[in-house]
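Sharing a structure with you now.
Note that this complex is displayed minus one protein chain, with the remaining chains in position.
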Amino acid sequence: MVAAAEPGISAQQPKEKVDPIRWLKENLFSTWYNVILTALGLYIIYLVAAGLYQWGIADAVWVAETRRECLDKNPNGACWAGVFAWFEGFIYGRYPLDERWRINFGVIVLVLWMVPLWLPRVQGKIGIAASVVAFYPFFAGYLFMGGDKSLFLQVMVSIAIVSFIGVIVHAVIGVTSGGSLARTLLRLTGVSGAGDKLQRNLLIIAALAAVAIAFMAQAQWEVPTVSWVRWGGLFLTLVISGIGITTALPAGIVLALGRRSQLPVIRVLCTTFIEVFRSVPLITILFMATTMFPLFLPEGFTLNKLVQVIVAVCLFAACYMAEIVRGGLQAIPKGQYEAAHAMGLGYWRMMGFIIMPQALKFMIPNIVGNLIGLLKDTTLVTIIGLFDILNMIQAASQDVPWRGLHKEPMFVGALIFFIICFSMSKYSQHLERKLNTDHR
Amino acid sequence: MATIDKAPSTGGGGLAFIHDERFRSVFYQLVTGVVVAYVAWYLFDNTTRNLESRGMSSGFDFIWLTAGFDTDFTLIDYSAGHTYGRVFVVGMLNTLFVSLIAIVLATVLGFFMGIMRLSSNWLVSKMASAYVEILRNTPLLMQILFWYLGIFSLLPRPKQSLDMFGVGVSFLNNRGFYNPSPIFGEMMWATFVAIVVALVAAFTVRKWAKTRQAATGQQFPAVWAGLAIFIVLPSLVFLVTGSPMTWDVPSLQGFNFQGGARVPPAFLALLVALVIYHSAYIGESVRAGIQSVHRGQTEAAFSLGLRPGKTLSLVVIPQAMRAIIPPLISIWMNVVKNSSLAVAIGYPDVVALFMQTSLNQSGYAIEIVALTMLFYMTVSLTISGLLNIYNRRVQLRER
Partner (left out) sequence: MKLVKFAAAFAAAAGMLAVGTTGASAESTLEIVKKRDILRCQVGKPSPGFYNLDAQGNWYGSDVAVCQAIAAAVLGDKNKLEIQSVSTQARFTAMANGESDVLSRTTTWTLLRDTQLGLDFTAINFYDGQGFMVPKGSGIKSALELKGATVCVLTGTTTELNLADYNRKNNLKIQAVTFEDNNVRDDTYLQGGCDAITNDKSGLASSKAKFANPGEHVILPETISKEPLGPVVRQNDSQWMDIVKWTVYALINAEELGINSKNVDEMRKNPPNPSVGRMLGAEGNLEKGLGLSKDWAYNVIKQVGNYGEVYEAYMGGGKLGIGIDRAGSPNALWTQGGLQYSPPFR
């Protein structure tokens, strides 16, 4: 035991024992301007913390029926009672009370589906990621919308269920034994020695059978319709930005390649498209979507407003992504292209295997910045009347019992955004370090 | 595989031209062009038909109608009796005014923060990174409201105004920041001419100094010389022509200060919010840009005996600019676009004045949205056009 502990201790040796006074002197008071900066910083921190404590905790009212009651108890403090009353509204929007489990369930499925991506022993991560992107939207779409299922949707939902269960079982096998679902299946049926073709066919048959069983099972399953009008809160914010984010990357890559294309027509079209959408504020694009899209369509057809907004957000996000991709491509030295050509790779192979993987690494900080920006920009859908989290916060301040309650919900909203965006940003930095193969 | 794809039509098969790259490129372009043209025509056709079938009045005649509402802050003469067209101009100028100042300040602050974040000093770098993280991860709208309600609304009322420089000419209160405004006399044109002449002279000196340094290696303090010319010449002319300028000093009358030049608190709040928010983004790009410069460059500069400051300004930043410029274009454009959030705190920018108030009063939704978009497009394309030219100049030229 002692011997085993030894290396650990010796590994920490070079770090030295931290002497707090010396550390302070070195890092906070090394020069005269550092002393001033430290004093100023501490004073600002004190001001903010003391103000927040007084307003948010010391003078706050935690239990009340209306805002008037809060004001009667203490007019200077925060009225958290109102935030508690409205909190579920901020998260779920106007989604019917009895159906809110569907949102929770959908989120849990998504998390479980994606967890294997972070487990080190699981194989085939690209396949898992692809299955999430390809099938989860159908499952979630039905779960959230409900109502009748078309045959196509039924098939897609069945495939989604099968791939979800498959991924989970695969992950469990991977973690426990380091194997994969396919190999385990083949071993269990005793055909692992057979030829490749036979093995593949067997697996396909197994998958089809599973889908057929799932199809039978899901036919009974039906949930009531929830119109998009009732979608709202953080849920709606995440749906809009989630769809925007997943379409932005592929669409952005296509646009960026188009902009760098050698074919003049495609280049001009892509450049125009990108520049037009990047040059106007999202507010005006959303306005255009709601006032002009209906005019573009043939008479008698209207897109519902949520779709209009999603289309607008996707176009907007794709154009920003395209510029980020272009920036990444610019950073790749010409030699890489020439080397790929010299090896006889065609355009798509060169891009897919040589250029993009390198460029994507450069782009990670900007891509995540873009995603965070998109999430925050989604709050602008408030302006055209969708009840996303910001609009729910504003609605709380107009609700007669809680009239005028707007600072507290706004504070909570800012906190929610900060938590989500900050964790995304931290994760991207982690990824950046992990992928940094540059030996400097 | 690759060889089959690439093979020119040697076999002489009937379909071999499909593999000809030239043919394929023409074909792709043709298909794309036709599809896009068809979609454009289809949308246009629908739109005209839809506009016809609805009883909504349309057209751009409304810009000559009287607007009939007042606003708080204008750079040109405006009152409720003016037209919607003038409202549009007022709004555009207000947007440009706040965005231009914000762009300049945000860029300066952003470069500073970016360099701070890479500082070897623990406190400085931690404070800079906390600054960047907090600002980047909360919506700008919330930050604008914070600055407005939390800081600038809490300034004293007009009667207790802060006398800014202690000499009774500039006042800060919760109605705005009041400054004396200049009133130009007849001979003032001479001073303006002198300023232009001085500018030209300063640039000539700088150019001469550069050529001389390139030729002989001798250095000349061009910056100081230029500055001296710029200050001395116009002041001389100003004094000689008899100081043809007086000041309109604001004074307290009734509810508010009258006279002088005033910017409303909403402007200050918006400006501070835009500067601070975007400086965080610029700081990030600058950090990434500097980190993209290979460490060997710094080491080489050190081994040549350059000091850290010179290394940064002569070796690292010029190379980092290549990676900084593309995101910087986006951020500058974002400043202009994000200034549209001004509507939340009552600063009369183009969106607030034109796309909100004018649209509501007149109902010409399509025309007004289109004009507003056109304005933003013009501004953004100008910015990105200028920066693209610069970008082309600093891009790495390989072989």
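Going by the order they are written in, the chains are A and B; count residues from 1 in each one.
Throughout what follows, contacts are C-beta pairs under 8 Å (C-beta built on N, C-alpha and C of every residue); 3 or more make two chains touch, one makes a residue touch a chain.
As the structure is a prediction and not an experimental result, all values here were calculated from the model.
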Contact residue for the chain not shown (choose from A:Leu202, A:Val223 or A:Val254): A:Val254
Across A:Ser180, A:Gln336 or A:Gln394, the one contacting the chain not displayed is A:Gln394
State which residues belonging to chain A touch the missing partner chain. 67, 71, 75, 85-86, 88-89, 92-97, 227, 229-230, 232, 250-251, 254, 287, 290-291, 294-295, 297, 299-305, 307, 383-385, 387, 391-392, 394-401, 403-404, 406
Across the whole complex, the chain not displayed is touched by chain B residues 28, 32, 35, 53-57, 68-72, 80-81, 145, 148-149, 153-154, 157, 174-175, 253-256, 258, 264-266, 343-346, 348, 352, 355-357, 359-361, 363, 365-366
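Rule of thumb we're sticking to: only the chains that are shown with their structure count from here on.
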Expressed in whole Å, how far the mean CA point of chain A lies from that of chain B is 30
Partner chain A, residues of chain B touching it in the complex: 2-3, 5-6, 25, 28-30, 32-33, 36, 43, 46-47, 49-51, 53, 121-124, 127, 133-134, 136-142, 145, 149, 281, 284, 288, 292, 294-295, 323, 326-327, 330, 333, 337-338, 340, 351, 355, 365-366, 369, 372-373, 376-377, 379-381, 384, 395, 398-399
List the residues on chain A that touch chain B in their complex, please. 26-28, 30, 34, 37-38, 41, 262-266, 269, 275-276, 278-284, 287-288, 291-292, 294-299, 320, 323, 326-327, 330-331, 333-335, 344-346, 349, 362, 365-366, 369, 372, 376, 379, 390, 407, 410, 413-414, 417-418, 421-422, 425, 440
